[in-house]
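A single protein chain has been omitted; all remaining protein chains appear in their positions.
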Amino acid sequence: MLDERLEVENLHLWRGERHVLRGVHFALGRGGCLEVTGPNGSGKTSLLRTLCALIYPEEGRVLWKGENVRRELPAFHAALAYLGHEPPLKADLSARENLRYWIGIRRRVAAAELDAALERVGGSSWCDRLVRTLSAGQRRRVALAGLALLVVPLWILDEPTTNLDTEGQQLVGSLIAEQLSRGGLVIAAVHQSLPPAVRDVRRLELSP
Amino acid sequence: MSTPGAPAAALTRAAAADDGAGSTPAAGALDAVRLALLRDLKLAFRKRGQLVQPLAFFALVTMLFPLAVSPELSRLREIAPGVIWVAALLASLLALEFLFRDDAYDGTLEQYALSGQSLTWLVFAKTAAHWLLTGLPLALMAPLAALSLGAPSASLPGIVGSVAVGSVALSLIGSIGAALTLGMKRSGALLSLLTLPLSLPVLIFGARATQLAISGGPLLAPLELLGALAVLGVTLAPLAAAAAVRVSLE
Amino acid sequence: MKWTWLHRLASPPYVYALAARLTPWFAWPAALLIAAGLWGGLVLAPADYQQGDGFRIIYVHAPSGWLSLMVYTIMGVAAAVGLIWRIKVAHAVAASCAPIGASFTFAALVTGALWGEPMWGTYWEWDPRLTSELILLFLYLGYMGLRAGIDDTQRADRASALLAVVGVVNVPIIHYSVTWWNSLHQAPSVMRLGRPTMPPTMLLPLLLMLLGFTLYFVALLLMRLRSEVLARERSASWIREAVSA
Partner (left out) sequence: MREFFDMGGYAAFVWPAYLVTLTVVVLNMVWARRALARSRAEARRRLDRRGEQP
């Protein structure tokens, strides 16, 4: 089996009139973690969405296991978990229901596994409440539980620590550290830097 | 984290079991479709107010005609097919705006597009849910409208059948328009401009079938044509709508 | 050899220059053909034995109607090419087609109504061809509305291309359903185009007009194509050349 490896070659992306990505390139192997930094509007989110193949770059390509992700898109997406700015949750479903549908569409998940993940993010007491009644931090925790439940090699995270308290940020750190120790890959756009639990972080700085 | 021990370990074990091979106990396409459908149905029943709106709209539009034209049942019977179909078309159009909008807003569509499952099938599931929540109730309500417009009771099965089949095609055509107008601020008028011209064949065949049902004629021919449109829609519309959803995420 | 030629057609600078060079080669013949067609149609062709001089509307109605359909088809094909191979120039062609096609659809509708009044005794008859033409106008308007509603050119290209492809698949279905509907409600229409019995003095000007309008459309398309290509190109240095020339 081919090694899990993400390579990015010479990405160029325009958003309207702006040349946002100007020749971004990097490679990330098993256990590698990349931190994407830069001021607002420097194209962090655009880069992450391009890596997910949501956005089609003007030039350049993204390779997964040595192959252009466009060639085998479903396989690439099956290996990928993406968390955007907002947790992808339905306000009118409970946290548990949300996870059951969101994760269930991708993989079969046992109830016990769900419980464990919710407990891990500290949600045992509120996981049956409707998401609309949860705080922003709690919603972010539900999203983190989903991330862990997906069990995929490549994580792409947009500001994973937003809205989280200190303990929540440590949780992000330990989740990422575990993912890396399993041989997973993590790419995260961050404002400051990833929690200290994550070591050996490479950094990609985007300029506006 | 109160007890980082056992559950976390269970989680790690589960992760370890799947490690390397992607996510192994992957859900099949059928599971995905079933769950997407169930999710939309459950959400709809949590917001019942939105469900009733198109039906109330349909009843209201039907009621306008006796008031605007004439209360004479013999005259109403003549225009009944047109009234029922125009009202059904507009009611289903009204509901279309909600087809993808919430999902686009909260990031669910993005997760669908990145799920590794076929987006076409997931879009199909959403459209199916939309039909179950609007098209089917409209078909069940059509007999009431028909009766109030002077249609004989023998015509009711034919009317239910034609609206049921025709609304499948309407939902599918509408899904393309709804996906294309995603992300626009005021999409209502544009959505009608895109959807109505494409819906005309459904209107023509549907109204003809209803007319034949009321006059007691053989309505198989227009019903078959409606069915053909629905089949064509099932095979092509989700593809186009899924492509449009991807464009909206770019 | 063949393939490099195809590849060049997908390259914006080449297309821009080529379009500029080709435009007069279509515009002038179009002007000549239309002038000849007008002379032939208005002066030389004899009056119709049934419709008198009223039939002369055919020389503007038929070419407009022909363009309305041909342009929509070209738009759909260009859109499909743009979608499948992600060719910017193809999207530019599709975008250029819409306003031209819509305007000639409008002309076909108005001339059709003006022909209808003396022939049917009413400006508007729910004749299947006129009805289809009206629906076609709405399809064009929808396409242009969708383009106008999306700010980002690339997204507008791809979304409107999908609509154009869906529209092209639907046009025959719509036309069939309208014809079917019409056959239920009324006798076949009086207006019949291109009767094989048309004498050559009537037919020849019509053919000249059809060809002239087609060439004129190509000239218009080439002009619009240049502006659409220019609007889509962001980085290339050739813009400097194109603009300064």
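Note that the chains take the letters A, B and C in the order they are written out, and that residue 1 is the start of every chain.
By definition in this document, contacts are C-beta pairs under 8 Å (C-beta built on N, C-alpha and C of every residue); 3 or more make two chains touch, one makes a residue touch a chain.
For clarity, every value in this text was computed on a predicted model and none was experimentally measured.
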Shown chains that the omitted chain touches within the full complex: C
Hidden partner chain, touching residue among C:9, C:47, C:84 or C:148: C:47
Identified contact with the non-displayed chain, of C:24, C:118 or C:199: C:118
Contacts of chain C with the absent chain, listed as residue ranges: 34, 42-43, 47, 52-54, 56-57, 60-61, 64, 99-100, 103-104, 106-107, 110-111, 114-115, 117-118, 216, 220, 223-224, 226-228, 230-231, 233-234, 239-240, 242-243
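As a working rule, only the chains that are shown with their structure count from here on.
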Pair with more cross-chain C-beta pairs in contact, given B-C and A-B: A-B
Chain A-chain C separation of Cα centroids, rounded to whole Å: 48
Residues of chain B engaged with two or more neighbouring chains: 250
Multi-partner residues of chain A (each touching 2 or more other chains): 56
Contacting residues of chain A [partner chain B, same complex]: 1, 52, 54-56, 74-80, 82, 84, 86-93, 97, 100-102, 104-108, 112-113, 115-117, 119-120, 122, 148, 150-153, 167, 171, 178, 182-183
Chain A - residues contacting chain C, complex: 14-17, 19, 56
Of all residues in chain B, those that touch chain C in their complex: 176, 180-181, 183-184, 187, 190, 193-194, 196-198, 200-201, 204-205, 208, 225, 229, 232, 236, 240, 243-244, 247-248, 250
